[in-house]
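Please find one structure pasted underneath; my questions will follow.
Missing here is one protein chain; the remaining ones are kept as they sit in the complex.
Note that the chains are named A, B and C in the order they appear, and that numbering of residues resets to 1 at the start of each chain.
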C-alpha cells in the first residue's frame, strides 16, 4: 500500500510500504476512507517529538472500513464503518479500568498512532485494542463529519471545556483559533457562556471563531485581550478577568497570556502541545485560587459528541476547508502548513 | 498600647502606639490573648510584600476577648472569646455570597490584617466585618490550640489537602515541613492515605513530620525524593509518582520538585507564598493530565477543624515549640527566624 | 397601605393594613413596584402549609424601590431598585457561611416572606437581612423580567437543572410544565441537551414548553412518556431512559413517574412542593445507581441568571401571560388559579 512516511525532521514522502498485519488478536486492520493532518504532525516534522522515529507512518485520525479483525475482537466485524480515535486503550490496565484511556499503561495505549506505531495517513492502518479504541459510525453520518471526532472535537471539549469547567454565564477566553481552539469554542458554546472571547493573530481564523460561537474576537497583534476582557466585566464588581481561559497554541507567551486573563478563582485549561518549559508567575498567582489543567483526551465524550454532530447541534463539517485524494498528501501538507495564508482549518484526504 | 511595628525591610520594634478604634459599625476591638508569627511575616521583613507600608502593625493570627463591638455587629458581645481568622470577609460581595471569603472584594476583606491594615501582634486589634471574620471559641478549649486555627491549620487543609483532593490509599508528597507543611500532613492524615512522604532539608522538621503523620521522610540534601516515591509505587504498574503533591515552601526549585513527583492524573496543590515566577515544564506535562492549584483559604473548614482539634483528633498543641509574653516579641522573632537551628515550629505570645 | 391578607384556608382579601416598619437594623422597607403569585400561594390557600397563620400577608417575590434602610444595612440606600429574593439569608450562620442560604438558621432566614413573616403582595414589604436577601437591578432591565428571578428561574435552575446535573447531549425529562417546570426547561436548555421532553396534562402548557426549549412534548393523558423516551433512546444500546428527570408538580404520581423515567445512573431532581409522602420503588431502584435530590434554592445562581436575562439569553418576559394593577389582586388570583383554562403562566401585578 501507500503511506505518508516520516524521514526525519523536515522530510516526509508518500511511499510504497508493506501492508499492515494483525499482530495481536485484539487488533483490526482498517481501510482508511478519510484521514486528516493535525498540527501535531507539523510539530513532528520540525523534530519536536523525539519519540517519532524515521520510517514511521504519520497520522492519528481516521474514519474507515474494517478490513480484518483479530480473533479476540468482540464488537467488530469486517465491513463495519469505524471512527479510529487518536487515543488507543487496552481496556484492562489500572488507568483504563478507571476510564482514563488517555493514560493507558499498555505499550500500545494512549496516543500511539503515528507516534510510536504506524498511523492513519495510509491506505490501511492497524489499530490495537480495537474494541476500546474505535467507535461505530452511525448510519447516515458522513466520513468527513465523523472524522472530526477522532481528535479535534473531543480534545477541545474534554481537555479544554470540561477541564476548564465552563458554566452558563461565564466569560471564556480561548487563546488560539486554530482547529483545536475552534473545537473548544464549539464545545464551550454548549454551556451557554455569556461571552466567548477568541484571541489569535490571524483575522481569517478569528472569522472562523465567530462562526463557531465566539462573541468577541481579538487580534492580539492590534488589541490587548486583557483590556477587552476587563471592558466586558467592567460593570460587575470584581470580575476582572475571564472565568475560564483555554490555551490552544502551545507557546510560552500564549500560556502566560491565558493565565493572566483569568479572574481570581478562574481556571486555565491547557490544550496546547508544548515543546518547552513556560513561566508561571506564582508571585502574582499564589493567592488567587487559580487552577491549571493539562491533559490528553480519554474519549469519554466521544459518544456524546457523535450524537451532537449527527443531530446537527455541532456543525463538524465547518472545520473542513480543503479536500484531497489520498495520493495528494504532499500537497495537502503544504496547504495545511500555510494555514495563516490560505485560511486552512482541517484538510480531509479521502479514498 | 504596645504593638510590633514594621519600619521597612529589616526593621521592626515593639512600640507604644495609639489604641485601635471602631471605624465601621461592623468592626470589633479584640484584646489579644494569644498571637503568633507566620513565615509570611518573615517575608514581609525581607521586603517581599510591597503592599506592607512602614508603620504597619504586623500579625494576622489571634485568639482574644471581645473588648468593644460596633453597632452593626450581630453575633458578638464584649467578653466573648474569639478566634480572629487571618482572612476577613465582608459577607456581602459577589465572592462572599459564594462563600469564597479569601477573595472578598471589599477593601478590608481577604488577607488584610498585618498586611494592608494593622494586625494582631499587639495588645489590641481592630477586626473588620467581625460577624464573618471571627469564630467563637468553645468552652474548655485553650487559647493556644485554637490559635492554630487562625491560619496554619485551615491553610494546610483547604489550600493543600482539599485542593489537592487527597483520598484514601493515596501517596501524598509534602514538599516542605515547616508549620504549614506539617498542617498539610495533619490534614492529609484525615483521609487515610497509604503513604505521606515528607520532604525537607531539616532533620528536626522531618522528625516533627513523623509526629504529624508522615510515613516516609526524605532529607533532600541526601536523598532523591522521586526515587523514594518510585520505590513505594514499584510493585503497582504505572503509579510512577505521587497521587497528590503539596508545595509548602514557596521557591522555584520546590515547585518544580512538587510537579515532577506526581503521577499522570496527579494534582499539585501550591500553598507556598512565592516571591517570583517559577518554571513549569509543560513540554513534559502537557500530556499527563495534571492539575495545579493555588489559593488563599476561605475559612470554610474552620468549624470542622475546630471540632477535630477540640475532640483531640488533631493535636494542635504539638505545633507549638516556644512560648513568650507579648513584650518578648523581638526575642520571639529571633527564635522563629532561626527555626532551622532551634527546631522552632510555631511560637506563641500570650498576654 | 393595602395588602393581600390570608384569612385561613380558602380565604384572602385585599385589605387595609398598617405599613411595615424596620424592626432590626439589617432590615429595609421596599416599595413594591411589581409582584406575582406563586403556585405555592395556592397551596397555602388550600391549607397545605400549616405554618402560615391567619392575617399573614402573602407573597415572596418582588421588584421594588428601597424606601427606608436600617442602620446596619451596608450596600443599599433609599431609591435603589432591588430584586427581593424569595429566600432571605442572615449571612452569618453556619449554613450561610457555606453559601447555603436556603437553609439559613436564623429565625427570619430561608423562605420566610409570605410564609412566617409578612410578604410581598402589598404596597410595601419589610425585607430582613437586606444585604444578603436582595440583588441590585441593573439599569435598563424591566421590573417584569427581573421579577422572574425572585423565585421561578433560580428555583428551576438550581433545584432542577444544577441538582439534576444536566449535561450536553443528555435526554432530560421535565414532569410538569407550569412556571417552575418551564424555568427548568429554560435552564436545561443552557446545557445543550440532545432532547428535552416536557410532560403535562395541559396542551397549552406544553406549547409554552416548546417555546422555552422542549424538543418533545407528551400529554400524558394520551401518551406514555416512558414509551416516548424509549423510542428516543432506541438506537443507543442501553440508554433506556432519561439521563435526568425533573419533578415540577409535587404529587405522588408525578414523583413516581419521574423516578421511572431515568436510565441506570440517572438523576431525579425534585422541585415540586409536596403535601404528603410518596412511594419510592427501591425494589426496582436499589441496584440502578440513581440519585434523588430535593431542595430550596440558595440564590447562588441569581447573578448569573440576571446576566443571562438582561443579555436576552433567557427570555424571562415570556413567562408573563397576564398583567394587573396591585388593587386587582383578587382577579389576578382567579386567573392564576384557573391556569389550566386560560393558559396563565406568571401573572404580574404592578404599581
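Everything that follows uses one rule, which is that a contact is a pair of C-beta atoms (placed from the backbone, for glycine too) under 8 Å apart; a residue touches a chain by one contact, two chains touch by 3 or more.
Please read all numbers here as calculations on a predicted model, not as lab measurements.
Put simply, the hidden chain is in touch with A, B, C once you look at the whole complex. When you scan A:48, A:67 or A:131 for touch with the missing chain, the hit is A:131. Among C:270, C:304 or C:321, the one in contact with the hidden chain is C:270. Contact with the chain not shown here comes from a single listed residue; of C:23, C:54, C:279 or C:342, that residue is C:279. Against the chain not shown here, chain C presents residues 93-95, 100, 102-103, 105, 111, 236-239, 250, 255, 264-265, 270, 272-283, 285-296.
Even with one chain removed from view, chain A keeps its contact list with that chain: residues 25-26, 71-72, 74-75, 90-92, 94, 97-99, 131-132, 299-300, 303. The missing chain lies against chain B, touching residues 138, 167-169, 189-192, 194, 235-236, 303-305, 307-308, 311, 313.
Quick note on the criterion: only the chains that are shown with their structure count from here on.
Rotation angle relating chain A to chain C: 180°, from a CA superposition, given to the nearest 5. Chain B has its Cα centroid 40 Å from the Cα centroid of chain A.
Touching of two or more other chains is recorded for residues 303 of chain C.
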